[in-house]
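The complex is shown incomplete by one protein chain, all other protein chains being positioned as in the whole.
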Amino acid sequence: MDPEAFLDLANQVIKLKMYPYFDIAHSLLCALAVREDLGAGAQTFSRKHPLSCWLSTMLVIFAGGMVVNGLLGEPMLAPLKNTPQLVIGTVTWYLVFYTPFDVGYKVAKFLPVKVAASAMKEIYRAKKVYDGVSHAAKLYPNAYVIMIIVGTLKGNGAGFTKLIERLIRGAWTPTAMETMQPSFYTKASLVASIIFVLDKKTDLISAPHALVYFGIVIFFVYFKVRYFSRFLVN
Amino acid sequence: MDPEAFLDLANQVIKLKMYPYFDIAHSLLCALAVREDLGAGAQTFSRKHPLSCWLSTMLVIFAGGMVVNGLLGEPMLAPLKNTPQLVIGTVTWYLVFYTPFDVGYKVAKFLPVKVAASAMKEIYRAKKVYDGVSHAAKLYPNAYVIMIIVGTLKGNGAGFTKLIERLIRGAWTPTAMETMQPSFYTKASLVASIIFVLDKKTDLISAPHALVYFGIVIFFVYFKVRYFSRFLVN
Partner (left out) sequence: MDPEAFLDLANQVIKLKMYPYFDIAHSLLCALAVREDLGAGAQTFSRKHPLSCWLSTMLVIFAGGMVVNGLLGEPMLAPLKNTPQLVIGTVTWYLVFYTPFDVGYKVAKFLPVKVAASAMKEIYRAKKVYDGVSHAAKLYPNAYVIMIIVGTLKGNGAGFTKLIERLIRGAWTPTAMETMQPSFYTKASLVASIIFVLDKKTDLISAPHALVYFGIVIFFVYFKVRYFSRFLVN
């Protein structure tokens, strides 16, 4: 691949529109995660406590934005004003939990669907980390630590709201704090945030901005696909 | 009752001043709720931990405003700047917990007093739901879900802060989340919020605004009085 075409591709990735396909992939995986977290009794739970089920799914979907808004003194509910995203979230939640014969869940769990959605979600994650770092950099141009914290939380907000999400569903697991055993997503988002900050604020990284961004995207997607390849080999 | 007189009455209800009588009724029931929640050891607790007792009672009284402010990026402490309401809250708290021979508590528990206060509190609740929906509609004119969430939280904020309220008193009951078994008040506030949103934002409800509001008030008060009638019959 010649370098110019590569840079072109990178520039296209940076301008990729997230709505609606990437939002759908993200919502789908969030709803799946809630369902897996509920375990065997997920369906019974969703019938008995629909409000709790819906609220906790929305919290997972909008976790990054809500947490960051809360920490930056902006309205925590504001992400919900994005009506199309809320509709997508509610529809996917419905499909994963309430379709007849559990068709929605089975389709979502089907490996090719899940791999595609996961790859898309990683592209989405890279964008959110980047947006978080940029947003914090606008508010506090010299506070590198705030930029890194905001970027990380945007990248894996749901990890940090897991306790509240489960509390909404009546379960309390204080030892499951993300800070104790940071997941791969948190570590990856942290690394990506640091790279974005270095790229934005220092001259240490000489590569064009689009390439840095593209590199992060590839890094996220690569590890996600490699993770799934384990299931394919066996 | 002729329709014009009825509409007149509705218009008067909508302009009803909440201060001070409705504030007193609300505070009284909040202090009573804290005392009931403490169970048999309430008096001992109030002597041993006055700070914790006062703080948790204030949290119950101002729950709706505080939670909503927190979620909308406004100062959570702001409701406390309403000095008259704070004084009313503190005086009723004192009367319910510390009067000699427990006179204050006994008077507050006396059924006619409690029924009157409860009916007034429901009128208060309807106003708070309405104010919540209007406030959210000003901030986010197209975000119906935010309006409904804010209205519901204003109507039954104390239900959603119960965990924190108890935590202030050193008790932790994670399974008592309002989202798991929503109380009648939460459901009623939710329905009222939806009706207010439909009335404000759509043409689905053709009745005059004052009548819609009055209808909600009657619905709230009716169910509350019916609830008490059970005690009267037996």
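Letters are used for the chains, namely A and B, taken in the order the chains are written, and counting of residues starts over at 1 for each.
FYI, a residue touches a chain if its C-beta (ideal position, glycine included) is under 8 Å from a C-beta of that chain, and two chains touch if they have at least 3 such contacts.
Since the structure is predicted, the reported quantities are computational estimates derived from the model, not experimental observations.
Undergrad: With respect to the chain omitted from the figure, which of B:K109, B:H135 or B:R169 is a touching residue?
TA: Answering carefully, the residue with contact to the hidden chain is B:R169.
Undergrad: Based on the whole complex, identify which of A:A5, A:A40, A:M180 or A:L204 touches the chain you can't see.
TA: That would be A:M180, which touches the missing chain.
Undergrad: In the complete assembly, which of A:V150, A:I168, A:A188 or A:I216 touches the absent chain?
TA: A:V150
Undergrad: Which is it among B:N69, B:T99, B:S134 or B:Q181 that touches the chain not included here?
TA: In the complete complex, the chain left out is touched by residue B:N69.
Undergrad: Tell me, which residues in subunit A touch the chain that this view leaves out?
TA: 70-73, 139-140, 142-146, 149-150, 163, 174-175, 177, 179-180, 182
Undergrad: Go through subunit B and note every residue touching the omitted chain.
TA: 49, 51-52, 55-56, 69, 73-78, 80-81, 83, 86, 167-172
One rule holds in what follows: only the chains that are shown with their structure count from here on.
Undergrad: Quick one: subunit A and subunit B, Cα centre-to-centre, how many Å?
TA: From the centre of subunit A to the centre of subunit B is 37 Å.
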